[in-house]
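This is the structure, below, for whatever I ask next.
A single protein chain has been omitted; all remaining protein chains appear in their positions.
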């Protein structure tokens, strides 16, 4: 049993990623979409939170279309974060048992 | 010359109060309205930021109508925060030289 | 799999309607079923037929209406939210003494029960909003 | 003093339109002049005449229309934002081949220049939004 | 597949600043007719939805907070409040409405619907959901 969490707002602006991570289980997946893709960048004030959660077994994903829109190439994204496209987004929702959309 | 800053979102949820305080001058006024009134409560994880800014001379206000709506009585509000009603809100905009609305 | 999609924001101001649209297309392309799309809160504004966006921009209402036609989608606009925000079908418009209906093709007005029922009948429910 | 008020959100979902309304009333009561109210982004949705909120709730469009009439307020709806979101006066509706106009009394459609001009002519500009 | 599912409502926003708190309550009440298993979570600024003595009249809005007290009559009696969110905001359970229900399996004894939970327990509640609704 596992949960897909989606976050759509920048962790620099809102508390939704932090709240999400505070209830994430080790087998959970977190998908960053819309403005939240900026939270996937390397060497930011957020990166450490993502690394720490990844070390406990949480899997991180970011929507490549939203990264590309904002001029943020794969090179800048943390190693812990896997890029997926919309087809991959759909696949994640089916591979997990439920979806929690942090709004 | 002085500036009135308004903040309308909870500091527990968004970064707008933090950004506001980072550019506030000693003679500035900060008015908390809408959901931001929750940032005026005593003994929270925010209170210290407000105390620190108040100690540098920043004046804090909160809209009493918005506090009352949310069941938050004056007793719970930090000593550093002065309550104003809508008439007081209008007065603050005229007593300062400009208004910066942090959205 | 069967999906129900809830959309909380209107078109253009926030990306949520765009994201929901792209997700819905991708789900259909992958062979899944979209059981229902429920437009709630400001999301009801996606269903206005009066929208005229700039020529060089996307027309979200049109995109939704076209997708609904191609895939026989069940697109519901929450009645209470629609009344608050001024989205009317023929019946609502007559009942409230307003002018021409402004609901776009493919959108139907119905109640919140449709959202719950979507949750009951679908394998996954996703919410897009601000 | 002269004020220009900008409103970025529609009615009901966010408090901004309520706050702007209460502020405007308080400013008028204190003897100030409201030079202009500019409805921008989703704020244009405040100007729909089709809104029918629940009987036990406030009717924001009506409150604005009444205030405009009592105080001869200049209430502008941004034309580009209104076109995207489906708010039409008679001229817009005819031009784009839509049905009856759905703009409420007291609201006028005009351009972004009115916002800048409001900033130039007023002593204070306030923005209410989400 | 059984037609009974677990619906978990996550409430994270203060009331009156946006319509979400009111609408969440609407969905819960409408949803009660579907006889699903319903759990309500109040976390982050959502804990302010349950404060005592709300009075939004002077901002022109309706006080819907009395309606929470009726939830027990609709068999909505699994209400989870995040302790950490309360503490961060200087609040305690005493600041919130006492929500109760009558337990039909226990001679209609009046019991509290409210459970104070930590983040670990919140994880479990989310994992127990078939459907998650966010407000």
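When the chains are written out, they are named A, B, C, D and E in that same order, and each has its own residue count from 1.
Simple rule for what comes next: a residue touches a chain if its C-beta (ideal position, glycine included) is under 8 Å from a C-beta of that chain, and two chains touch if they have at least 3 such contacts.
Only a predicted model underlies this, so the values are computations on that prediction, with no experimental measurement involved.
The missing chain, though absent from the view, touches A, B, C, D when the full complex is examined. Remark: the omitted chain is touched by one listed residue; of C:58, C:71 or C:95 this is C:58.
The chain omitted from view is touched by exactly one of D:54, D:91 or D:111, namely D:111.
Residues 6, 40-41, 80-81, 111-113, 115-117, 119-120, 125, 127, 129 of chain D touch the missing chain (whole complex, contact as defined above).
Across the interface with the omitted chain, chain A contributes residues 8-10, 12-13, 34-35, 38, 41-45, 47, 65-66, 68-73, 76. By the touch definition given at the top, chain C reaches the unshown chain through residues 12-15, 18-19, 21-22, 56-58, 63, 130.
One rule holds in what follows: only the chains that are shown with their structure count from here on.
Any chain bridging chain A and chain B, meaning touching each of them, is among E; the list is complete.
On a Cα centroid basis, the chain most remote from chain A in this structure is D. Contact count check for D-E and B-E (C-beta pairs in contact): higher for B-E. Averaged Cα coordinates give chain B a centre that lies 38 Å from the centre of chain C. Remark: chain B and chain D have CA centroids separated by 26 Å (rounded to whole angstrom).
Within chain A, contacts with two or more other chains are made by residues 15, 98-99, 101, 103.
Counting partner chains per residue, chain C shows two or more touched chains at residues 41, 80, 125, 127, 129-130. Every pair of chains meeting the contact definition is listed here: A-B, A-C, A-E, B-D, B-E, C-D, C-E, D-E.
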